[in-house]
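A single protein chain has been omitted from the complex, and every remaining protein chain is retained in its original position.
Moving on, here comes chain A:
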Amino acid sequence: MIPLTRRAALTLGVAATMALSACSSATNGGSSSSGGGEVVIAGTYPVDSIDPGGPQGGGTGPQMVEQQLFSRLVRTKTDGSVEGDLATSWKSDATAKTWTFTLRKGVKFSDGKELKAADVADSFKRFIDLKGTNAANFPDYTMTAPSDDTVVLTASKPDAAIPRKLAVFFVLPSGVGANDTAFFDKPVGTGPFKLDKFSPNEIVLVPNPQYYGGAPKVTKVTIKKMPELAARLTALRTGEADVVWGIPDDQLPEVQKDSTLNVQIVQSSAVYTMWFNSSTPALKDAAVRRALWEAVDFPTIIKKLYPQTGSLSDSVVSKQTLGYVAQTPVKYDPVAAKAALTAAGFDFGTKLRLQFANAEFQQFNQAVVSDLQKIGVQVDLLQKEQAVFTKDLLALNWDINFQQLSNPMLDAANTVGRLYPCAAKRNGYCNPALDKLISQAAASTDEQERVKLYGEAEKIIWDDAVGMFPMAVKYAYAWNKRLSGFTPDPNGLPDFSKLQVNS
């Protein structure tokens, strides 16, 4: 018996040592494989499809990949301004209904075929026909190609926001079918990269030598699927991943201490938005909604939970959004709040339902509930699965709804103009005066006038407390110092075309 025990122990020990040694050398080799021009991105969002027109095409994950493969007519810059991508210039008629875009000359698809205006018009038709979420921004809009380098977009109503709205429209070659999985297995585009591999756990991009802006300098960009935050951060620290973003405050100090990493926190386009359901009897009165807002100590909550990635919001939209106008802050005053609720006849026996979807927002919402309970307002905090949350959101099956609302178009038309008119039926709030301002803002071709009108609309939304707008969100990015040319993006959609790997 004894010889067996010793031998078994010895065998196990040797085997373990050999395995670890083998792994050690293999892993070192593996980490250097991300060097030499190769970059690994730890994917924050799922990417199940890269069809820009498909139902999921407008999601953050798919859009991040789509913008590497396909170009757009225009794109938003990190400062919120718009720049031409495939279009070099654009102009509208006096009514803002007809928009003419002049295309960049000499642009080629990754298969070498020249881009024609017909490709753009066909892509737009496909985009509208597929009725994805972003297509809803273009109701009954049409696009024609009067010449090889011009496209004309005709809107069904005056729409001054069209250039920014087009930041989510990607151009494909003519002839791509509705559910053309064969095309998207080997897509052809005019973006900086080509798709090399799309597998369940990673997407590999390689430079497109035909890219009009010059092929990217890196040899390969791999976007790895890493649904767990802990896995992303571990991969960043071990060198298995080069870029990670969406790092929460409780993890940031550790990442900031790492001398091999660059860390940058940028103002995003997202705003924490907590709508009140104005069709709920208890919340019909603006005075009640306003009092509930006053009852929550948002400055303290933000300071405690988001010391680096949050700041008190002073508008319905973020600062870099066209149409942003600062509003008067709502002061935390629980005594006044309780008095206002009593004066408005609020029934303190009513239990309000606060819904939210992701576990990362649990603490924030719990703190809100806690503050409301301090003045006697009862709230049921309901964390829901995304599928249930969305269904209930659209059915107005909630009293207070928490969402982090982003705005990739960086135009108030996409939030104020889309979510707050009576016809949107998003939160039970309906105000003809607000509708009028939104229509006027959409129709004005004068940018200053649009900002003024959206500002007035935001004042109504803010003062009537259609919701609480507590926090402007910042995104924390961290990337390996061996990289240069990386620019954090306010929408979580960084461009990889300028990346370089330093030796």
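The criterion applied here is as follows: a residue touches a chain if its C-beta (ideal position, glycine included) is under 8 Å from a C-beta of that chain, and two chains touch if they have at least 3 such contacts; residues count from 1.
Criterion: contacts and distances are computed from a predicted model.
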item	value
Which of "ABC transporter domain-containing protein", "cysteine desulfurase", "Heme exporter protein C" or "Peptide/nickel transport system permease protein" matches, in UniProt, the chain that is not displayed	"Peptide/nickel transport system permease protein"
Candidates A:Arg237, A:Lys284 or A:Lys304 - the one touching the absent chain	A:Arg237
Of A:Lys194, A:Lys225 or A:Arg450, the residue in touch with the unshown chain	A:Lys225
Contacting the left-out chain in the complete assembly, out of A:Ala145, A:Leu393 or A:Leu493	A:Leu393
Per the touch definition above, residue among A:Ser89, A:Ser147 or A:Asn179 touching the missing chain	A:Asn179
Candidate in contact with the missing chain, chosen from A:Lys131, A:Lys157, A:Lys331 or A:Lys481	A:Lys131
Absent-chain interface as seen on chain A, which is shown	1, 3-5, 8, 12, 19-20, 23-24, 26-28, 30, 46, 48-49, 51, 54-56, 58-59, 131-133, 136, 179, 181, 184, 199-202, 224-228, 230-231, 234-235, 237-238, 240, 385-391, 393-394, 403, 424-425
